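Apart from one protein chain that is not included, each protein chain of the complex appears where it belongs.
Right, subunit A next:
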Amino acid sequence: MHGVKRREWTQELVRQKRLRDVEKIVAYKTLTNDVLSAKKDGVFTHQKLDTTRKLLELNPEFNAVWNYRRDLISALKSELSLEFWNNELAFTMQQLKLFPKVYWIWNHRLWCLNHFPQSPIGKWQQELAIVSKLLTMDARNFHGWHYRRVVVGRLEQMLHTSLNQQELDFTTEKINANISNFSAWHQRANLLPKMFEKGQVSNEKSFVEHEFRYIINAMFTDAEDQSVWFYIKWFVKSDIVTKSLSPGEYASLLQDLKDNITLINEDELEFSGKENMWCLKILCVLEELQMKDVGRVETQQRKILDKLTKIDPLRQNRYLHLAQDSKENVD
């Protein structure tokens, strides 16, 4: 059970609940017995489509019943109208709205689309619009994001074209709506290397510079949230940056980033009396990069790690470990 507040169950409350449950249990058990015995006997009739639906409305996690329902649909396929298939999609949508985290419903919906008569492109395009809407209502639902990637994959196959740019725009839209939507940052970090690899970026250097400004902006918008920092940590080491810039340009990008992070950190120190732990964590990464890639010898890493041990005590052993590592490197 996730997120259900604990109640004080007095004897009276238990009594009342059990009284209410009696009928529900009888109805549920009757339906379950009916469905499971039909399933066992290999009964494939339209009537069972109704009873399985009723049961799944009561319990959307009953995977054996979803399985039986799919077998029913397959067996009756030649007799099922287009209307049936549309109703089936509507049914899964109704269930997803009530239970957005139930894997089995997402699976069944995907199965329906894959088995929809002729599986028309229009249906998949419509699906993309639907999942966009779902991700507006529940922007971090990882089922939704996973499902979206599957739908996009199918559409790309059918249309023989890449939807990377469109999907990148979608992540921008999501990030602009909420800077700490890590699901969108994740998707962005997956799309960009593909776009560079496939030559879908016309001017790589200016793209990287533009992306750099975008993340600086995000950093200033919310320096507390770890989403953008994880993205930055990837970005500064990624091939799309290192291969698009000359060594000199790369060195100045790192310095520029460092200056901006230092600025945010100083602001925060002035404002709250405390340094920003994520600024320090990423500064530590940048120090290391500058040391390795740019050949800078002097490093503030030890000093930063000392500070982190104090302001981020939950993870102090990691900082002690890093300090040990950097000591060994110097020695």
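Simple rule for what comes next: a residue touches a chain if its C-beta (ideal position, glycine included) is under 8 Å from a C-beta of that chain, and two chains touch if they have at least 3 such contacts; residues count from 1.
Keep in mind that, in the parts below, contacts and distances are computed from a predicted model.
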Options "N-terminal acetyltransferase A complex catalytic subunit ard1", "Geranylgeranyl transferase type-2 subunit beta", "Fanconi anemia group G protein isoform X1" or "Squalene synthase": UniProt name of the undisplayed chain: "Geranylgeranyl transferase type-2 subunit beta"
Touch with the omitted chain, as defined above, among A:44, A:99 or A:234: A:234
Contacting the left-out chain in the complete assembly, out of A:62, A:124, A:196 or A:212: A:62
Chain not shown: contacting residue from A:190, A:221, A:252 or A:324: A:190
Interface residues of subunit A (partner: the chain not displayed): 1-7, 17-18, 21-22, 24-25, 28-29, 32, 36, 39-40, 58-59, 61-64, 67, 70, 103, 107, 111, 140, 142, 145-146, 149, 180, 182-183, 186-187, 189-190, 225-227, 230, 233-234, 238, 313-315, 317-318, 321
